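To start, the structure itself, in structure tokens.
Only a single protein chain was left out; the remaining protein chains are all shown in position.
And then chain A:
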């Protein structure tokens, strides 16, 4: 009966095919040649191999630790690598199933067709109904505008130079608040989500809630020009006309630290999303990288001749690339791991301050003069000797100068440009990440999910002193201690030993407390040298050698170690013994020289000598 059912394939899996990942090995493929076996299929759904045997990594791929002597450690490492490989395999399998949406794109067929010839009208026509909503023009007066999206790309905050600020859900068109602040506003940023935002106003930074109620006036941030919020550290970083970079902890409310940049007013600021380092562009052409725990820039480089007008970091490569634009009309792309000159640079057309901005998938938008140009990733990262600009992807002219801000909407193919007459959003196919993660940022999250995320994020808040250029240092091996001393023991090659494990004398030597007073040479040395000096002058080596002879004798060593100013009975006895031995030797030598004439001429004083 069972075989009949199996034949009929009644309970065989008809669900979607799962791609089962196997790292390599012909063995694995052989095993899965049985896919046509219906019985196998019908049974497979209801049986499982123990977890420890599932997806065992192939033998060849995993590193072997046979060189490690410690058995426990070795087995631990083996288990660890096996688990890592298994997790990796599962991850690759999962990615196939989880990533459902495809990124937007624009492709041309012939050589003669160019993507940059395609205008916004054409793109909007080709885009879907939902996507076409992204093309918008907001005609506003109140000076050049700046904008900022929330991390999930759902809400937009805009602020005009003359004090018009607003936040709204751009997809549904729900206006949260609109404020006429009646003074110069230079920047705006959302805090952890759309319920709070901070505005850099004429004198101070103000924090408002979603309904536009002024919650805080941060009086320690004076004349701010740019704001950045570090979401995982809950820090609001500001920089102002006075050139101070200040970090305010928005969860505790305390001003964490203020760094004096010593480079005057600063109007270019961005954060690296992957290591929370703040990048500042200065008036003198310098770009500096800051962390809260360093009072000086972690990196400082001269990027441009003349002021830096805009800085941006590429989020798609893990913060590896940075682009800067200067008033000298050039755009440069830098490799953040290696600051030896720009990877690529080109000059822009038009006058004014060029602006740069990277998108989630690595498209670089450059606004200069009266147009916005977008370049696509692989070419902007490849090194070039010439100053030729990379192939253009999309260009969009805007007549309302100046172009003051560029923002890509997260998880959308939208670029929002702030300019003199308001804002305009254009569609840039392929710029946004298609698959979001609900645990990080979800454009469709509800009220409950939002508040829950806020609490979770607060619990997971990272301490500000963990910000470093390399965020992977957490959980990696500690570097070897610097308090080591290179020491040689018994002629072995020098080894680095921590101070605490050095022998006592070595420790004293290292700390400069060792007693290095000279040991007083005993008389025998002088006697010996006086005696051996038979006319001929010895070479230096010979003298050294002779001097060393007899040094190794234990009694002499003992004497050498004794202090001469201490009368120690044993030392005195030994000294006497040595003296006697020396006399003996001398006598023997005399005998040898005088040919058996042992008798020495007796002196008158010899009668007082004690004989034994």
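Throughout what follows, a contact is a pair of C-beta atoms (placed from the backbone, for glycine too) under 8 Å apart; a residue touches a chain by one contact, two chains touch by 3 or more; residues count from 1.
We adopt the following convention: contacts and distances are computed from a predicted model.
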By UniProt, of "Pyruvate dehydrogenase E1 component subunit alpha", "Interferon beta 1", "Trafficking protein particle complex subunit" or "WD40-repeat-containing domain protein", the chain left out is "WD40-repeat-containing domain protein"
Full-complex touch with the removed chain, picking from A:79, A:105 or A:262, is A:105
Contacting the left-out chain: of A:42, A:115 or A:309, that is A:115
Only one of A:41, A:136 or A:461 touches the unshown chain, namely A:461
Chain A positions in touch with the non-displayed chain are 91, 94-95, 98-109, 113, 115, 118, 122-123, 126-132, 134, 232, 273-274, 276, 315-316, 318, 411-413, 427, 429-430, 432-440, 442-446, 449, 459-463, 466, 471-472, 474-475
